[in-house]
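With one protein chain withheld, the remaining protein chains of the complex are depicted in position.
In order of appearance the chains are A, B and C, and numbering begins at 1 in each one.
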Amino acid sequence: MSKRNWAILVAVILVATFGWLLYGGLNKNVVFFLTPKELVAKGANGYDVPVRLGGMVVPGSVQWNEKTLDLRFRVTDDSDTVAVHSTGAPPQMFQPGMGVVVEGKYERAGVFQATNLMVKHSNEYHPPRPGEKPEEMYKTLMKGGAS
Amino acid sequence: MEASNWMYVISAYVITWVILLGYLAYTHTALRRSRAEYDRVTGRAPGEGDAV
Amino acid sequence: MAFHDDLRRVRAIAWKDLTTERRSKAGFNSVVALGVTILVLFGFALGPDAQALRDAAAGALWLAVLFAGVLAFNRSYQVELESGALDQLLQYPGPRWVIYVGKLIANSLFVGLMLVIVVAVGIALFQVRIPSAWPALIAVFALGAVGLVVLGTFYAAMASRSRAREVLLPLLLFPMLVPVLLAAISASKALLGGDLMHEAGAWVKLLAAYDLIFMVATLWAFEYVIEV
Partner (left out) sequence: MTTVAPTLEAPRAGRWTAFGVVSIALLVATQAFAFVSSPPDENMGQLEKILYVHVPAAWVMFVCFAIVLVYSLLFLWKGREEDDLVAAAAAEAGAVFNGLTLILGMIWGKPAWGVWWVWDARLTSTLVLFLVFVGYLALRAFVEDPQRRGQWSAAVGILGALNVPIVWMSVTWWRTLHQMPSSMQSMAKIYWLGMFANFGAMLLVMAYFIRRRYEAAAVARAAEHAAQAAALGGLD
């Protein structure tokens, strides 16, 4: 095989393999976090093992106790909902309706005890609509207790 | 809250410029050194060659 | 016919390397001993908790194989460098990839045998429960070993002939191995835990794809590496 044909063959195989990976090879099967539906579906295997849980904070579910630094809220993926308990002040972008990822353990009592709370931002960037002020929601959350 | 947000934004821009200008300075120093070496080896007086 | 000749040369080179190794068993024995030692050290670091050991077993096994393997890769060129035999090898007719494939085969057998021993010891030390999907686990270990040997043999061709052999091989090899190692560790871990998340399949796909990518790319690039 000539040097040139050899190089072309190599290039074709590389492009084909990358193409296979890009289209249909991996379908987000590999996850950084579980959704509530997936965590619930694990059943007994999901309890008391360290996992990450990701989903949307259910609006109206957030309870923040400023004195004991207890934060309770529910996380949903529109299919299942899991109650989460975390301590300490949340990241400043934390708010109802926002995506979050929590690290911790799902206890048999049905509450996810989070040791770490992270905000998962969407890929949307927009200025606030008229009348809205950025971060106002966070302030109301942090000052007003339950929102 | 807002003040700390600005801290992050400002430090991001400061670090960007520290790294970019730092690397810029490094490229110029390295180029000047190479040219000096070239001039020394070829026996030309410094500065006689190509301007940086 | 020419291809047949190439295969004959491949076999000759693989045989030569393996014979050298067989004659001096000390090399193989010490590499295996190092792999087991690393496993023991991981055992100390991870503590006595049996469940913690079991969870970390996949990662510890692969890292032990990696660290021990690095020694094997540099060794595979050292014999020729010391005796100046590499120049002779390059004088022979035929394409350069023949040398690479021959060394790949020899290193695969060397690392494969080492892996079997280290994994067997690891399974005992870390109290790993063999899952029912053990054939898949063996396939994952085989695929991971292929990726390790392909990149290790390729980068050692450069590193073993450079000034900073000891540091350069890990520095070049370890980051490049991350796709392969991460996929192998994650797939082994998933399979050992019963694959509750159904993620092992995706990792095996990634592992197989990167094995193929690296194998083809190194086969092509080896000529440029060995000639100078």
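The definition used in the following text is that contacts are C-beta pairs under 8 Å (C-beta built on N, C-alpha and C of every residue); 3 or more make two chains touch, one makes a residue touch a chain.
Because the structure is predicted, anything quoted here is derived from the model rather than measured.
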item	value
Visible chains in contact with the missing one	A, B, C
For chain C, the residues touching the chain missing from this view	154-155, 158, 162-164, 167-168, 171-172, 174-176, 178-179, 182, 206, 213-214, 217-218, 221, 224-225, 227-228
Contacts of chain B with the absent chain, listed as residue ranges	2, 4-6, 8-9, 11-13, 15-16, 19-20, 23-24, 27-28, 30-31, 33-35, 37-38, 40-43, 50-52
On chain A, residues whose C-beta touches the chain left out of the figure	14, 18, 21-22, 25-26, 28, 30-33, 54, 90-95, 98, 101, 116-129, 132, 134-135
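The rule we apply is simple: only the chains that are shown with their structure count from here on.
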item	value
Whole-Å gap separating chain B and chain C, where each centre is the average of the chain's CA atoms	42
Interchain centroid distance [CA atoms averaged], chain A/chain C, Å	36
Chain C-facing residues of chain A, complex	6-7, 10, 13-14, 17-18, 20-21, 25-27, 29-31, 34, 38, 42, 45
Residue ranges of chain C touching chain A (in the complex, touch as defined)	186, 194, 196-199, 201-203, 205-206, 209, 212-213, 216-217, 219-220
